[in-house]
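Every protein chain but one is kept in place in this view of the complex.
Moving on, here comes chain A:
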Amino acid sequence: MLVKTLRYGALYLGFTAVLGIGYPLAMTGLGQTLFPEQATGSLIERDDGTVLGSALLGQSFTRPEYFHGRPSYAGDGYDAASSGASNLGATSRTLVAAVTERTEAARAAAGSGAAAVPVDLVTGSGSGLDPHVSPEAARYQVSRVAAARGLPETAVHALVAKHVEGRTLGLLGEPRVNVLALNMALDALAGGAPPR
């Protein structure tokens, strides 16, 4: 009985060598060769070589001259080493209060008064790192961003329209706007650093 069990132990260690070490390392080598950018996290670097972020991950934006992403529960907000969500149930008072507060803030900031706030702008994402907002949520912020930057709204609207990603193959997923990419384009449009 013991000998048999030890044999299964040896089998397990053999599997560990092949599946737990060989397979992931082989995939790492292959991935780094075939798709080097993606395999290393789709990082965005500045001209001086410092890392600005990842094209796939959202960042925290709080200033009025930037488009804002979704409310985040990852660490203190958009902490990519501590992903998380609110996990509040639909009947949670905490949830309803948070959504109410965000809705008021979003409407006040937008200055457009009457329009209803797109739901993704006032609800926490699943990861706390959602890089996207819906096209409606981006458009909702245009007047605020344009005013803060002294740009004509039409120019900002045009930039948003350029950054709307449709469904993959016209079929999969939801239309969306990558907030970091949009804000980087906004900085480029304004000709360098934003007004502080």
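Criterion: a residue touches a chain if its C-beta (ideal position, glycine included) is under 8 Å from a C-beta of that chain, and two chains touch if they have at least 3 such contacts; residues count from 1.
Keep this in mind: contacts and distances are computed from a predicted model.
Engineer: The complex has one chain missing from view, so what does its UniProt entry call it, picking from "Nitrate reductase gamma subunit", "NADH-quinone oxidoreductase subunit K", "NitT/TauT family transport system permease protein" or "Potassium-transporting ATPase potassium-binding subunit"?
Structural biologist: Per the UniProt record, that chain is "Potassium-transporting ATPase potassium-binding subunit".
Engineer: Taking the full complex into account, what residues of chain A touch the chain not shown?
Structural biologist: Considering the whole complex, chain A reaches the absent chain at 4-5, 7-16, 19-21, 23-25, 27-28, 30-32, 34-35, 38-43, 50-63, 66, 70, 78-93, 95-96, 99-100, 103, 107, 115-120, 122-134, 136, 167-168, 171-174, 176, 180, 183-184, 187.
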